[in-house]
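Let me begin by presenting the structure, written as C-alpha cells, before commenting on it.
Left out: one protein chain. Kept in place: all the others.
Residue numbering begins at 1 within each chain, and the chains themselves are lettered A, B and C in the order written.
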Amino acid sequence: MPELFSHPFFTLLPTAFFTLAIFSFLYRDNPFFKFAEHVFAGLSAGYYCGLIFQSVINQQVWIPLTQDERWLVLVPAALGVLMFARFVPKIGWMMRLPLAFVIGSTAGIMFIQQLHGMVLPQVGRTILPLDSVENVLLVIGVLSTLIYFYFSKPHTGPLGWVASVGIAFVMVAFGAHFGYTVMARVSLLIGRIQFLLIDWLHLAS
Amino acid sequence: MKSRLPVIVAFLAGVLMIVAFFGRGAVVDRVAEEALAWQTIVAGFALLLGVGSIVRVHWHRLATGHPDRIYSLVLLICLTVMGGSGVLFGIGSGTLFDSLFERIQAPMMSTMFSVLAFFIASAAYRAFRARNVLSAILLLTAVIVMLGRIPMGQYIYHALPDWANWIMMVPSVAVQRGIIIGAALGAASMALRVILGIERTYLGQGG
Amino acid sequence: MDRIQSVDRRVLYTLIFISVIIPVMWPLHLPTPETPEARAFFDAVEAIPPGSVVLFPFDFWPSTLPETEPMAVAGLRHCFRRDLKVVGLSNVGIGGPSVADRLLDSIGAEYGKVYGVDYVNLGYKAGYQAVLLGMANSIAAIFPTDHRGTRLDSLPLMQRALNYDSLSFVLIVSDNAMADYWVALVNARYGLPMVAGVTAVMAPKMLSYIHTGQIKGLLGGMKGAAEYEALLGESDMASRGMDAQSLIHLLIIGFIILGNIGYVASRRRPSPARAG
Partner (left out) sequence: MTIGGHKPGRTLARTRYPRIPRLWLIPICAAVLTATPAWAQEPSGVFRMERLNALVLVVVFTLAILWFLRRAVKGAKLYVRPLPGVSAVDEAVGRATEMGRPVVFIPGTGDLDEIQTIAGLSVLGRVAHVTARYTTPLRVPVLYPLPMAAAKETVREAYIDEGMADHLTPETVQYVAGESFSYSARVGGMMIREKPAAAIYMGQFRAESLLIAEVGQSTGAIQIAGTAEPDQLPFFIAACDYTLIGEELYAASAYLSGEPRLLGSLKGQDLMKVLIALVVLVGVIFVTLGYGTEWWEALLQAQ
C-alpha cells in the first residue's frame, strides 16, 4: 500500500486540487474556489510574516542590536513602534511620524530618480539624427505623446492635431503591446496544463 | 505640533535624500544608506498592523456568524501555521514554511498568473471593436502583432513577423518614451509637492 | 447577430482550455518556419569543435520556465550530442541553481555524460558584475567550489576550464537583463562568441545585438525554442507549446473578428446604444 501513496497522483494531489480550484473561478464563484482563495490568502500573509520577521526584524534589528550593539537601530525601531500609536488615543497623531518619514524619503528619492534616471536618459536617447524613417517616427512619436499630456490648453487647433497624432501613436503602441503579451500569458497556461496532464495524470509524455 | 511636525519630518527626510544624491563622501553615503534601511525596518513593524487587520476582519466574521465564517477560520488557520512556522522554525529550505510554499502557495501563484491567458482573451473579444478610427487602430495593430508572433503568420503574409517587430521597435518604443518622460515629470512634481508639504492628503489633511 | 456580440465568456474560456489540452496530449506538428536568427543559433553551436568547453548560464527565474526551459533543454541536448563540455552557472539566486542541476543531470543522463568530466554546475554567486568580470581571470577565484560544494580542483573538467581564455563559447538562456550584461561585459571586453535564448518580451531588443554581431544567434520565446527543436529534429515541449499558442492566437483573432461582425451588423439596425 505505501507504494500506492507515493505515486505522483497522490503526492501531487494537493497541488493539483488547488490548481483546479483556482481555475474553477473561471466558471463561477463556488465553495472550492472560496476555500482555495482563503487558504491562498492565509498562506501568503503568513509567508510574508515569516519572511519579514526573519529578514527584517531578526536580521536588521535584533541581531545588530544584541550582537553588534548598534544602538542606532533603536531609532527606526522606535519609529516602527510609533506605528501603533493609533491605539493610544492621546498620542494617536504620532503614527503619522513614521509615515511622514517613509513618504518624505520616498519623495526625495523619487524626485531625483525620476528626473535623473528617467527624464535625462530618455530625452538623451531621443536626440537622434533624422536619417531614417524609424528615427523620424521615433522623434515624432515621443514629442506628440508628450504633447498629448499638455494640461494647459484644450485639445483644439494645432495643439489638437499634434495631440491626435499622439493618441494615434498611443493606440498603435497599446494594441501592439496587448497582442505581444498574449504569447507570454498563454505560455504560463501551457505550463499549468502540462503539470495537470503530464506530471499529475500521466496522460501524455 | 500635530499637523506641522509630520510635514517637517517629511520635508527633512526628502531633502536629506536629495542632498545625499549630489553629495560625495562617506558621511553622506552613510546617512542615505541608513535612511533606506530605516524605511525597511518601519515597514517591518507595520507588518504587525497588517496581520492585526486581517485577524480583526476575520475574527469579526467568526464572532458575528457571517455566512462565510468557515472560510475565515480556514484563512486564520493557514495564516497561523505558515506565519508561526516561519517565525519559530525559520524559512530555509526543508522547513515546513518552505514546503508549504513550494507545494501549495507557489502552484496557486502560477495558476492565478495563468488565468491571465483567459482574461486577455475575453478582454480582447469585448474591447476590440472598431467603434471609431482610434479603436480601429488599436484593434488592427493588436491583430497584426498577434499574427506576426505565430508561425502561421508567416504563411498568411511573409513579412508579418517583420511588421510586428517593427511596430514593437519604433512606434511602441516612442510611446513608451513619451509616457515615461511625462510620467516622470508628474512623479517629480508629486514628490516636490509632498516634500514642500502642499500635498498632505496622505496624512489625512488638506482634503 | 446580437448573440455574436455578447458570447458568454465561459464559452471562450472553454475553447481556450480545449486549444491547450489537445496539442499537449496529441501534438499537431504544425510547421514552424525557421527564422534566420534561430538558424544562426543552430549553426553557431554546430560550428564549435567537439570537445570544446561551453559556458552555459541558466539566468532565468522559475516563473518563466514554460518559455526558458525548452530552450535550455534543447541547448543542452545539442551540446551533449556534439560532445561539447558544459559548465553551467546561474546569476539568479532563487531557483536558478536547482533548475540548472535538474536539467544538467536529466539531459546528461540521456547522453550518458558524467558529472565533473562532461559537465559541471557552478551554482550561484551574488553580484553579477564581479562574477562576469572575475571569471575572465580565474573561475576558481569566483567559484571556489561547485554547487554541490566540491572543490573545483578535484573536478577534471575544471582543470581545463580555468578562465575565459579556455572557454570557446557562451550559450545564454535568460529572462532578464543578465543577457545584456553578458553581451556588454563579456563579449565586449573579452570577445567570447555567444548566442542567447531569451523570453519573447526581450527578443526585439536582443535582435539589435545580432545586427551588430555581438551575439551570433538568438532564440525568442517559445517560438524560438520550437524552431530550435525543429532544427535539432526533436519536437518536444516547445513544439507542442507552439501548437497551443497558434490555436489560441487564432481563436482570439477569430473572436475579435466575430465580435466586430456582430458590432457592425447591430449598428446597421436601429438599436439602443450598448455599453461595454
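In this section, a residue touches a chain if its C-beta (ideal position, glycine included) is under 8 Å from a C-beta of that chain, and two chains touch if they have at least 3 such contacts.
What you see is a predicted model; the values in this text were computed from it and never measured.
J.: Identify the residue among A:I57, A:L146 or A:M183 that touches the chain left out of the display.
T.: A:L146
J.: Footprint of the hidden chain on chain A, which residues?
T.: Spelled out for chain A, the touching residues are 22, 25, 29, 33-34, 36-38, 40-41, 43-49, 83, 86, 95-96, 99, 102-103, 106-107, 109-112, 114-117, 119-121, 123-124, 126-131, 139, 142-143, 146-147, 149-155, 170, 174-175, 177-178, 181.
J.: Since one chain isn't shown, list which residues of chain B touch it in the complete complex.
T.: Answer for chain B: residues 3-4, 7-8, 11-12, 15-16, 18-28, 31, 39, 42-43, 46-51, 53-54, 56-57, 60, 105, 108-109, 112-113, 115-116, 119-120, 122-124, 126-128, 138, 175-176, 179-183, 185-194, 196-199, 201-207 touch the chain left out.
Just so it is clear, only the chains that are shown with their structure count from here on.
J.: Going by the average position of its CA atoms, which chain sits the greatest distance from chain B?
T.: Taking each chain's C-alpha mean as its centre, the farthest from chain B is C.
J.: Report the inter-chain centroid distance for chain B and chain C in whole angstrom, where each centroid is the mean of the CA atoms.
T.: 26
J.: Determine the centre-to-centre distance between chain A and chain C, using the mean Cα coordinates as centres, and give it in whole Å.
T.: Once rounded, the distance between the two centres reads 24 Å.
J.: I'd like to verify one number: the distance from the centre of chain A to the centre of chain B, where each centre is the average of its C-alpha atoms, in whole angstrom.
T.: The separation of the two C-alpha centroids amounts to 3 Å.
J.: Which residues belonging to chain B are in contact with no fewer than two other chains?
T.: Those would be 110, 113, 117-118, 120-121, 124, 139, 142-143, 146, 149, 168-169.
J.: If a residue has to touch 2 or more other chains to count, which residues of chain C qualify?
T.: Those would be 13, 16, 200, 223, 245, 248-249, 252.
J.: Flag every residue of chain C that touches chain A in the complex, lowest number first.
T.: Interface residues on chain C, with respect to chain A: 10, 13, 16-17, 20-21, 24-26, 64-67, 199-201, 221-223, 237, 240-241, 244-245, 248-249, 252.
J.: In the complex of these two chains, what residues of chain B are touching chain C?
T.: Chain B reaches chain C through residues 106, 110, 113, 117-118, 120-122, 124-126, 128-131, 139, 142-143, 146-147, 149-152, 154-155, 161, 165, 168-169.
J.: In the complex, go through chain A and note every residue touching chain B.
T.: 14-15, 18-19, 22-23, 25-26, 34-54, 56-57, 60-61, 72-73, 75-77, 79-81, 83-84, 93, 96-112, 114-116, 118-119, 122-123, 125-126, 134, 137-146, 148-149, 166-183, 185-186, 188-189, 191-192, 195
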